[in-house]
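Apart from one protein chain that is not included, each protein chain of the complex appears where it belongs.
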């Protein structure tokens, strides 16, 4: 199961802005990819050093710089110097236990989000952090790991006269956010399927240990909420910002994003209510089963214990037991035992236990 | 049971505004019905193409265009071009997993709602999406399936000098909203009846598996909430909009609608509290039953186990057991056994177990 | 038990403002009582028709028109015409499933409330609707049934120079609201007594089926909340209204009313918390009882089952069983059995089970 | 246990401002104590009539009038006339079921609070009401019963040049409020000790009926909340009032009071969470005990029932039972029985039941 918290111990007591990578190293070598484009042409290049960026970047064009792998402090530092990024921002980029947030630093906007994906093998949700820096000339994205979720955007960028090529950095950023949030729906769909599966199990009283699975889903929901709830605030802040980097043309797109975010949160809340109800159902199933077991025991014991007693009585060795010498004593005893047994069965029938 | 979420996987990575139908196809062929009316005359026509609309539409008249079936992308596209609708709106219309919402696009207003109906056979609530586009000249409604809920409005439209004929598009839209929300009450009534039925069952300790039914009602409530809660916000936004499409004459009607919406939400909340209480009652019933079963077992076992022991003792085969040779030993043993049995019965009476 | 919802099916699809009585008919014939008064004189009259009102009404006087029985559409319609009441208001008056509300229609104010009373026989709370129309000249009240709760006000009205006679319609309306809310306290008192009674039962572990009664109280609370929660909003709106019908002289009275409303809500919330705690206590009682039953069974069974086994052993019929032929074998066996029994008793004592 | 509500039945239907004492009469005769002081001198006197006040009261001095006992309507009425108090205020003073509140009547301020104290004998919290009237010249306090909580203030008043003597009525009122809220902490401390005691009991699985005690604490908390929650609003309103009776010098003191109030509420909320957790722990303890009981029963029964069966088999009286005539049949049977018993014990050991 995913950990509840990432260790921050190595950071305690350091000056703010000190760069330390918090999180697991998920990729061997960090890579820098630069895409420079305008309406007419597009150029993609793997950079070895951050400096190369300035060779590529040209007038009247937009650049998207994508850094994969956050553990190489030198790269992050170089970018910080090259683009004059505040050291607290750089610190946040390297701390992968960040809460989703939006901050306006006048010259650039800073967005932190989580990329969610579903690992079908372990049935776990994988959470990765993405940081987006956005100015009027460039978009810089920082990812923990190679992630193919942006490939549709890269494809689209290569299409001439697509909106992506014509509109500026804010539209590119919107498309990145849009695809990230769309992926949330995929994850929610998978969780929803699992909920429906265990729901079915519960109603048909199938497996016995479904509670542990429901517990895992609930735990996932609790952790997802930490990634998803702040999202609404992030998108709202982007919508309301008076920064010139966000053009008015983007308003309608951001409103759409806002709607999606609320739908994600709504779905998560629905799942929470569902799992809570499922636990109630499970507990009731368990006590129903207990009831059934107890009934079987009670019926058998209650019928046979008195009969065994009667048999015991006539197994006593007293000299003077007249019944033993009666001719039909044995048959009479059987009669009495069958009558008592029948009475018990009748009683249980009346009580609806059989 | 209805699904928790509709699959959105085919949409991931597409540009915003790309038209893809999300949801199940519920009708074979999409149809377009146009009703053009003013105070004096009314004309109803099935359209084959969207273009025909412009032949029908006349000066000084209001047109209601009703599209049934959302899977034919071409129709939605044609309408988009004909009425200059934003591509994001068209996308929302085709995505039947939309959250109820209201958006003001200056030239037209866009409302998404859910039509609820109750399927008496399966005891399920059926949710369909309706989108309403509203300008000063036309009302366009998009439904998933043929639905007879608007027929009273169509009848009324045919009555000369009815308010519907005299007032403009906003009054027609209000009437559509009003009839949609009125249908919510019908659905709530049905759910209320089921709650009352299972409540009765619980109090009289009738059926054993009522919890599963309560669970289903609860599940329905959870899903309904997703359709109903955003409604309040939708109606509030319509009330507060400064769009000229909504005339001041409509204020009092919208206030009425707002009241109804709150009543729907109130009722849903009441149902939620009711079902939660019913689960408590059910759990208590179950443990009461268990108590009763245990009592029966305990009474029988506790009375007969000691007696069986006594009988066992005098069934032993020791040579030297003086009691066996006493003349009234057998009767004395019966006496002791009856006394012990009686004592037990007395004890249980005192404990109020019998 | 009271129904969760009143059927609205007959209303679906009708134009807004269509008058249809929703609710049960509680009185045979509707009656109209008019009281016309000013500082100097007072006149009370049963009206046969609404028109008669205008004969009674005089200059410089206040009139209170009380309609009992809401099923006669004609009377409501006549009043609508006579006093120029909006058709949506008339519709709301006849729909007894209305949510408490306040609306300002400039010329008159419209208040809907619930009258609560307690039926000691069935232990149910009876909810009736009252609508109050208030202008500067008249107060019109619409009740479902003959109700004696206003008789103290009528008495007071007959006292010359009482504030009621001197102050205007807003003071009369305040007094009506005050007496309605005072009756809420009576109902809460009765429910409080029942809660205290069942609390006592629970703590002394009296009755077994107290949970069902607690459930009924909880259900009542849930339904009462629908009548009571909107009240705060209603009174707040009256306080804040800038209508000239409400004089500044009334401010201090409305503040008092506001206080009472909050106290009613507070008490209801307290009851909710109480009943929730009581259910916990009940569940614990049930499992305590189960524990006790199990203990009795376990003690008896655990003591006698091993003893019965020993008796069984010496009841075997093997030829070669030396113990049987020992002189004191029988007594030794008794010794062993008593020792084992004693050991068990000692064990249970140590475990605090006895 | 304290009652949930005080009976208000005798008040229904009376005009607002009618004086009726609601609550239990806690003292035989009401007393009036007047303390008149300024920087230089102080005079304390028991008054027989309210009128005497005006003899005592002098220019340039502050008077504190303390009325103990609220059942004598005449005294309250006299004070009402003497100080021109609104009749609704007088009504509130006599109704000891009042919610804590603050009201500004321009010439005077009106504060209602609860004095809490802890009765160590019955482990109950005793709630008494105190009303404070505050103008620029006098402070009038109305208590239900003789209460020594103000004696430190009276002592301090007798100290020359103490702040109390120098500052005006608002500082005296602040000190009264401060000492009242300080007493809340005492009560919370006692409840906290009881919670800790029963927590200890629960963790060490001491007493069995701790749930009833937790229930009582929870009930107390629920009732206390009614006294404490409105306090925050009361103090906030006093802080924000623009009445000239509250001098700016008092701001810092009121802020301190506000802090204390929030701390009281925080503690109460903590207690609520604690008791809820304790109930969970208790329920788990109960089912653990049940598990243990069941284990003992199961172990004993499961070991001996098969053995008893074997003994029973060889107690049968068939003519043709070869085993009975074998030489070592009896010993072999013992062998088998010990083997089976040992197997069972091994099984339970493996299951960790022993």
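For reference, chains read A, B, C and D in written order, and residue numbers begin at 1 within each chain.
Keep this in mind: contacts are C-beta pairs under 8 Å (C-beta built on N, C-alpha and C of every residue); 3 or more make two chains touch, one makes a residue touch a chain.
Remember, it's a predicted structure, so these values are computed and weren't measured experimentally.
**Q** Using the touch definition from the top, which of A:24, A:51 or A:289 touches the missing chain?
**A** Result: among the candidates, A:289 touches the missing chain.
**Q** Please identify which residue in A:20, A:166 or A:297 touches the non-displayed chain.
**A** A:297
**Q** Which one touches the absent chain: D:7, D:61, D:147 or D:302?
**A** Going through D:7, D:61, D:147 or D:302 one by one, D:302 is the residue touching the chain not shown.
**Q** Contact with the hidden chain only, please: which subunit A residues?
**A** Against the left-out chain, subunit A lists 1, 3-5, 7-9, 11-16, 86, 88, 97, 99, 101, 103, 208, 211-212, 215, 218-219, 222-223, 225-226, 279, 282-283, 286-287, 289-290, 293-294, 296-297, 300-301, 304-305, 307-308, 311-312, 314-317, 321, 323-325, 327-330, 333.
**Q** Name every residue on subunit D in touch with the hidden partner chain.
**A** On the side of subunit D, residues 151-153, 156, 162-163, 175, 178-179, 182-183, 185-186, 188-189, 192, 195-196, 199, 203, 252-253, 255-256, 259, 262-263, 266-267, 270-271, 273-274, 277, 280-281, 283-284, 287-288, 290-291, 294-295, 297-298, 301-302, 305-306, 308-309, 312-313, 315-321, 353 touch the unshown chain.
In this text, only the chains that are shown with their structure count from here on.
**Q** Which touching groups survive when subunit B is ignored?
**A** Take away subunit B: A | C, D.
**Q** I want to confirm something about subunit C and subunit D. Since they are copies of the same sequence, is their interface symmetric in residue numbering (over half shared, so same) or not (under half, so different)?
**A** Different: when the shared numbers are divided by all numbers used, the fraction is under half.
**Q** Between 0 and 180 degrees and rounded to the nearest 5, what angle rotates subunit A's CA atoms onto those of subunit B?
**A** For the C-alpha superposition of subunit A onto subunit B, the angle is 70 degrees.
**Q** From the C-alpha centre of subunit B to that of subunit D, how far is it in Å?
**A** 42
**Q** At least two partner chains per residue is the criterion; list those residues in subunit D.
**A** Residues 315 of subunit D each touch two or more of the other chains.
**Q** So that we know how the chains sit together, what is the shape of their touch graph: line, ring, star, complete or other?
**A** Line.
**Q** What chain pairs are in touch here?
**A** Chains touch in the following pairs: A-B, B-C, C-D.
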